[in-house]
Structures are given as structure tokens and as C-alpha cells.
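For this depiction, one protein chain was excluded, whereas all remaining protein chains were kept in their positions.
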Amino acid sequence: MMVIRPICQNDLKSLYRLAEKTGIGFTSLVADEAVLQKKIAGAVRSFAKETITTPNNEDYLMVLEDTTTGDVVGTCGILSTVGLDEPFYSYHLGTITHASRELGVHNAVPTLILNNDFTGCSEICTLFLEEDYRHSKNGQFLSKARFMFMAQFPERFTEKVFAEMRGVSDENGVSPLWESLGRHFFSIDFKEADELTSQGNKQFIAELMPNNPVYVNLLPKDARDVLGQVHQNTIPARRLLEQEGFRYENYVDIFDGGPSLEARVQDIRAVRDSRLCLANIRATNDAEQPKGIGEGNYYLVSNAKVEAFRCILVQRSTPPGSAMTLTQDEADNLCITNKEPVRIVELSPYSR
Amino acid sequence: MMVIRPICQNDLKSLYRLAEKTGIGFTSLVADEAVLQKKIAGAVRSFAKETITTPNNEDYLMVLEDTTTGDVVGTCGILSTVGLDEPFYSYHLGTITHASRELGVHNAVPTLILNNDFTGCSEICTLFLEEDYRHSKNGQFLSKARFMFMAQFPERFTEKVFAEMRGVSDENGVSPLWESLGRHFFSIDFKEADELTSQGNKQFIAELMPNNPVYVNLLPKDARDVLGQVHQNTIPARRLLEQEGFRYENYVDIFDGGPSLEARVQDIRAVRDSRLCLANIRATNDAEQPKGIGEGNYYLVSNAKVEAFRCILVQRSTPPGSAMTLTQDEADNLCITNKEPVRIVELSPYSR
Amino acid sequence: MYLVRPADFADLPALERLAQQAGIGITNFPANRERLNDKIASSRRSLQTDVIQPSDESYLFVLIDTSKDEIVGCCGIDAMVGVDTPFYSYRIDEVVHASPQLQIHNRIPALFLCHDYSGTSRMIALVIDKAHQNHTAMSLLSKARLLFIARYPERFTTRLFVELRGESDKHGYSAFWDALGKHFFSMDFKKADYLSGVSNKHFIAELMPRYPIYVPTLPEAAQDAIGVVHEDSSQSTDILLAEGFEFRGYVDIFDAGPTLEARTESLHTIAQQTMGKALTLTENSQGPMHLISTGHLETFRVTAAPAEPQVAGLALEKTTLERLAVSSGSRIQWVAL
Partner (left out) sequence: MYLVRPADFADLPALERLAQQAGIGITNFPANRERLNDKIASSRRSLQTDVIQPSDESYLFVLIDTSKDEIVGCCGIDAMVGVDTPFYSYRIDEVVHASPQLQIHNRIPALFLCHDYSGTSRMIALVIDKAHQNHTAMSLLSKARLLFIARYPERFTTRLFVELRGESDKHGYSAFWDALGKHFFSMDFKKADYLSGVSNKHFIAELMPRYPIYVPTLPEAAQDAIGVVHEDSSQSTDILLAEGFEFRGYVDIFDAGPTLEARTESLHTIAQQTMGKALTLTENSQGPMHLISTGHLETFRVTAAPAEPQVAGLALEKTTLERLAVSSGSRIQWVAL
């Protein structure tokens, strides 16, 4: 069975293996043992916090484990707040209107305005799934399990949550926006700038980026065209978040112009529609197995625990009512006993 | 019965009478016959457009008529696009982070950034109800009837719609934000600036307002405190819109700091939950009157016409199913005959 | 020979012809009969006004080929720009962005829209017939204005500037405009240039970018045009530079042509010019070329001629005296060319 759980100290090797596979441009997971060790320690510390009144720098990093092999094959995370240690930069795509009634000219000029508007805001991040496991809804499962955790523990996150999507670049990693904007101010190349940023070193952005709004209409067409656009490989991920209620609100990455998608936590479909119910466990040796298992709609099922958080994906042909019937195996993977509360939601918005 | 319908040429006197009652600060309805005449003409023209593919400067001004007296007692409107003739200005409340790791200092400084980001966006506006009629859900009815029109004709509006809320000022019309910011740049007083703006004259804003972001932390406390806050009298109106799904997204009025609330049209509760069904009219002389009329939940009911748009408020003790049973009187006021489509929705989000 | 004098209404047809020849990029001298008429009227009114300090006066002068009694050039001075509407320029400033940690120190030039020349006197629109673009005629036309300023300093500010025509091709295509202004004006350079000449300048405030433009983000052709003089104006530019005008990093907002400025008193012609008596030479002069002026305001006139400085005054040939309509002993102003 596939189970999502908090990362633990023992996962260092697995995480390193995953990091090696991510490739260039995936800056939140770098194959550096010291960095990863620190990241794991931060996540373990975060999940260990029993109660939290306001979010403050927690990093909830989870992994997807294949319990049949014991392999860690994917990872996903939520940062409870960004930008409190190092400034978090983005561009806001705004509008300046220039109009002359006398000449009958009216121009709405788009502008890029450097800001730190996401400071203190929760971010979903670090989504990676091994190539061999990109099937059977694993991708959706990995991405949306986070919403179950957020639905259960809203006090650990800010009202608004956002996700940065990878922007457009060609097969050589060349970003049209960087070439016509960032390059002029940084005198270093995109890769180097991107790496510095991922290492948490962002002071240089304040030092080198122009303070003044940049007129988008003065940028070359290929640079204008990528603002708010995701990399081709990221189109499915974007669609998935949009279906959950995430919206592009004109914030883009300062380097590659990739969009940030945002939502109020309570407006996310998987959060809003999820509900708590009691687990009704049928023992394995029970003659009467629950019906309709392995067919019908997919449901995310999670427990209501922090440190022992678990989330699994199940299939049911009849919608669960006030109780959720689970097999013993499912219950074991959820770390629950009979009559403990579980949270459930339809995996996708169209299956209710 | 109370009916909402498009304004027509004959309503000039009524509108003038309403305008006289609005008082200071209500700049979208000024007691000036020529201005009002122009406004009515614009509305009549807008409702007369049979088909529209993209919104372009339409002004859908409607009135609330008490059919028993024939009096026009309230008005509400939707502008299909703002800022296409004269620039539309607002302040975006952004964040700039200043951090020094060396000193352990981290400041997230709020900033006001002048922009025209709402250019081309639909706005709900000009909501006014006569004092004598501020009872029996008339306020909600007047405000939300607009969403019925938008639900029926989404192609006439932009994906996003917003509403400007009146900001804080004292009983003498003194605005704390204006006193510590606008005043320094305008050399005229708040009232004069407000009037010029309402007359569509906004060039002076570009000419006089500072281009650079204003640091909010440098403003006096009373000015900071009113950013994004509504006038005490506007608190109910704000709550009403927020219940419908409107959200404050950090845009405020450049003069008094009042918030703009915004929503995607399809996310507005009254739009999302509204549905079309067929009218089932019971003749007045019918022995069997429809049951449960005048008790139970309130419903907005509108027809599906543009120029002859009508919306009424009804009460039903049993939820309407696939057909909506209407009295002959209700049908007459809706300008429909039997089996014509009507759109219905619960008046408030908690009554479904 | 040549003579410069204030323009009069009778000169209108000739001026219109000149304006048509002048072409695009000479915003202050549009081929529009009404505007030209206004300019003449304004000049005449200014000359007739008793001025204590400079305001919105303007002065228009014409260059006459005296052999044919034909107008072959013109030029002007605005006593003060920016009186009614601000006068806009781009100031090129360097923005420093440095990261000690990355050992990067960038100095990035940026264009800042400014009013820095508002309230300053401006020399405008030196236009001259192709056939008469020789050194003497051009120097005479250009410097006649400085002699006028020297005579009536109370009518001008202590600083003086002149905008030079920027690069554009004969079809009116300007790489700079194409990369910048066009995006904000939604019209071609020709039209903007024309409007700027005939309309009030509100529309500049309304349409121009309010934030600085970082030069390296512009296309190369546009960057290359910044501060570059149109080749047709290179000769008149040389005359101004030799006078002591300097480039201080300001360029035109439309075509990025450079603005030259100077303290009035430090200009060569103004510092060197002197007043004295006209003397008569009995034979042809062997002396160097001089600019010689006489008359008062409306009757002010200047010519260029060989002359011999003497202790008692400046000795002129008879023809020169006749051209200036002065006689021996008349009070004249001169400077060596």
C-alpha cells in the first residue's frame, strides 16, 4: 500500500536518492547531505510540536512510502511561513494606466513590481514523485494529502496558502524573462542566481534588483509571453491546483516569471469538502469484507494526528456515510484503531 | 410588491430625489440633473444591447420599485468595466522586507503602491436604499439582485468583479488617511478631491500623487489604522459581501483607505448556487394556492431577460424543486408567462 | 551677404516653406501655418513688451540672403520654458546596484523623466536652406541670438539650453522612439513630434512613463541612439560646442537627442562681444570676419562681414554699413567670428 507520512531521521538516504533524481531547476531539493539532514531535522521538530497557536517557520515535509517494499518514492511539503528568515521576493504584475483624453489615447501598461508580499504566508512546496511511480493517481495523492493535513490543523497555517510553479525555460535551462531582465542586473547567470536563492541567500536580490517598477511593454515579446506561464512539464500540476481552487493572482517568480497560485485554506476544495468521521474497521478474518473496495471513487483518508499523521488513498463504490469502513490493513497503515476519527474527502472534485 | 428592474428614462425625477438623500461622500450619485440624465441614458443603452461578447463600458443601473405606490425607493448598479475612459486608481497594500542577518533584524514593512490594477474590471456600485425602506430584507435584496443578473449574463462581465467600500472618516467628513497622506500632495481638501474624482476627472491624480511607494510604517497611527477598514455605517454591507465570497485582497481607496472587496463571478455564492428552472404559475383565481407562500426561506427570483430584467424576493416554506411555483402577481412582476425560465437562489448562504 | 532680423508677418509664406523642408524632429518649428503665425505674433508681442524678468516670451529671427532679399533660414529663443506646462526631459542617471558578497558592482544607467529645464531659456529650431548651409551663414544665424541675449540679459535666464535633433531616418523612423515612446503614445514618431509642436504638452504628463527606464533593458539600436545628434545637425552642434555649450546628461524624451546647456555669461560670443562705434573703411577690409549688430528690439539686426577693430571702434566696409543701415559713428555691437 502507498502511505504518506511525516519524514523521519531514517529517511536521509532515501531523500538523498530522490534529490539526485530531481535534476536542474528543482531548487528546493538539492542533493547535499548536510542540507537535507538539516531539512529533515526541521521537519521532525515541526511535527513534534504538540500544539501551535500561530504558524512560525515550521516545515512539514512528508514522504510517500511503498509499504510493500519499504521504499520512499516521493515527497511533498508545506512551509508554515516563508520569508521570516530571509526575505521572500516576487514580482506583482500590476497595471499603470496612461490616458490622454485630448489625444484619445488610453494605454493600460502592465508593470512588474518587486515585493515581499508573501512574507509570513504558508507555502506548499517540494513536490517530487519518482518516475516509476507516476501512475495510479500517485501524483494527485501526493499533492493533495497536504490539504488533509491543513484541513485537520488549520491553526498551523496562515489563512492564505500559495504555491510557486516552475516558469518557462528551454531545454538548456534558458529563461526568456531572465535573459531580458534579470541578466542586466545580476551579471551572473540564471543557474547561479537560482542556486544562491535556493540556498536561502537572498540578500543579493535586494542589492541588485531594480527597485522601480519595470514596464512590461518594453520587454521583448518572448519575455512578455512567459509571464504567469508554467513550464510545459508543470501544466498538469497547475491544472490540478486550479481544480482545487488555487488561483493565479498576478504574482510571478522574479527570475523565470512562473506564476504563484494562491487560495484561502478554507476555500480549497479538498479542505472544504473533507469531513471527519469514525473508522469502522473490519477485521481481516471477518467473513464479511466491506463491499466495493477497490472499485468506484477514490478517497483520501487521513488520521487526525500530528506527529503520527498518515494519509492513504482508497477506492469505494458506495460513498462513505457517517462512518468510514476500513480494512485492518488500511487501519494499520493509518495508525488507528476502531472508532478513532478519520478525515475523508473525494480525491478529485468531480467524483462527489 | 418590491421589484428590481433596469432604470428607464422616466426615472429621472425619482433618481434625482434619491440622489438628494444620499448625502456627502456618496460620490457615485450626485444630485445634478444633467449628470443623472447622462447616467440613465448610458444604462438604457447598456440594457438595450441584445448580445455582448466582451464587456465594454456598460453601466447596468437598476432601481427598486414599490409596485403598490409606483415609487422608486432604491438603486444599485454594475459597471461592466472601469478605468477605460478615465484611469481608475487604487493603492495596493504590499510588503517590503528589510532584513539583516548580521543584526538579527527582520522588518516586513507595509507599503502603499499606486496602481490601476482594476482597469477593465467589472465593479458593483451605486447601492442606495431609502431610509423608510431599510427593513424586510430590502437591503440584501437590492444588493444581491445584481448577482442574479451576473449569473444569467456572465459574458457581460469580467471574470473578476470588485466593490469599493466607504472608508473611515469622522462626523465632519475628516479622513485620517487623507490628512496624513493625500493632503500633502493635493493642496485641496478631501471633499474637493472626492468630488473631482466622482465627476470622472482623474487626471489630477496622476499629476499630483507620488509615484513611489509610501511606507505605511511612517504614517501616523490613526492613518495606519484605517487602511482596509470600512466606515462604521458600511460594516453590514461589508459583512454581506464577505458572506457571498467577496474578499479583501489588499487594495484600498487612495483617499480614505477604504477596502476594495473582490471575487471571481463564478465563486460568488449567489451566482454559484443559483439555478434555472421553469416557472409554474398558479392563476389568481385558482382554488389551490401554492402552499407555504409568505413563510420559510427567502429566495431571489429573476427572469432570464436583459432589457426586461426583473428580480423579486419571495418566501417559501418548502425548497423549490425543478420548477418554481409562482403566483400570477409574482409572475406579472417578473414579466414572465407560464413555463418561462426563471433563476432562483436562496437570499442568504445559511438558508439552503 | 546675410542679415538676421526679427521675423514679421510678411515672412509667413517663406517660413512655411522652410518648415516643410526641415522635416521631422524639429518639434519647435512645425509646418503648420497657424502655429507659425502664432509664433510670429508671439515674437512681435515679446519685442514690444517691456520685460523686467523673463516669462513666456519668445523671439523668432529670420536669415535673409540680401543679394536676393530672400528668407533662407530662421531660429528662435524661448525666454523661459515650462511656464504653463512643465518642460520634460530625460536625465540619464546611474543607479548603483552592488553586492559586496558576490563582488558585483553594477552601475546601471537609467532615464528619469524630469522637469529640470523648466524655468530656463532655450534656443530653438535653427533651420536653414540647404543651399545656404555654409559656415558663415550658420554661425551668423546661431550666434545672432547670443548677441541679442547679450544686449537684453534681463529678458533671459542665466542658464541657456538647446535641444539637438536626435537620430531618425528620412522616413521619420527613430529607433529610440520605436523602443520606448511608441509603447506609451500608441502613435508613430512623426505624429508625436508634430503634436508636441502644435499642442499643449499635457499629454506628455498623461502618457509618458512615470518610472525610470533602465537603459540596458532597451534594444541595442535604441541604446545606441541615446544622446546622438542627427547627422543633419552636426554642423550646428559644432558651432554650439565651440561656443561653450556642454552636454550634461539630458536627452529629448522623444528621440533621445542630446540637450546642451551653458551659463549664459560664459558663452564665448556673450563674453567677447563689445559695444562701440562704427567706423568707415574707404577700401575693402583685410580684417577678420565679425558679427556686427545694431538696432533695438524690433529693429535689431545682425550681419557677418570682414571688419577691422580699432581703438575708436570697429571699421566696416561701406556695403556693410549700408546693409545694417548705420552710418559712421553709429553705436554697434560686435564680436569676432
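Observations
To keep things simple, chains are lettered A, B and C as they appear, and every chain counts its residues starting from 1.
The rule is simple: a contact is a pair of C-beta atoms (placed from the backbone, for glycine too) under 8 Å apart; a residue touches a chain by one contact, two chains touch by 3 or more.
Model, not experiment: these values are computed from the prediction.
Within the entire complex, contacts from the absent chain reach the displayed chains A, B, C.
When the whole complex is considered, the residue among A:43, A:181, A:206 or A:314 that touches the unshown chain is A:206.
Remark: the omitted chain is touched by one listed residue; of B:48, B:218 or B:235 this is B:218. In the complete assembly, the contact with the undisplayed chain comes from B:209, out of B:161, B:209, B:254 or B:301.
By the touch criterion stated above, the residues of chain B touching the omitted chain are 96, 98-100, 102-103, 105, 107, 109, 111, 180-181, 184-188, 196, 203-204, 207-210, 212-215, 217-220. One chain is missing from the display, and on chain C it is touched by residues 84-86, 96, 98, 100, 115, 118, 202. Hidden from this view is one chain, which touches chain A at 203, 206-207, 211.
Everything below uses one rule, namely that only the chains that are shown with their structure count from here on.
Our note on geometry: chain B versus chain C, Cα centroid distance of 56 Å, whole angstroms.
Mean C-alpha positions place chain A and chain C at a centre distance of 63 Å. One inter-chain figure worth recording: chain A and chain B are separated by 35 Å, centre to centre, where each centre is the mean of the chain's CA atoms.
For chain A, residues touching at least two other chains, in rising order: 96, 98-99, 111, 203. Of all residues in chain C, those that touch two or more other chains are 202, 206, 210-211.
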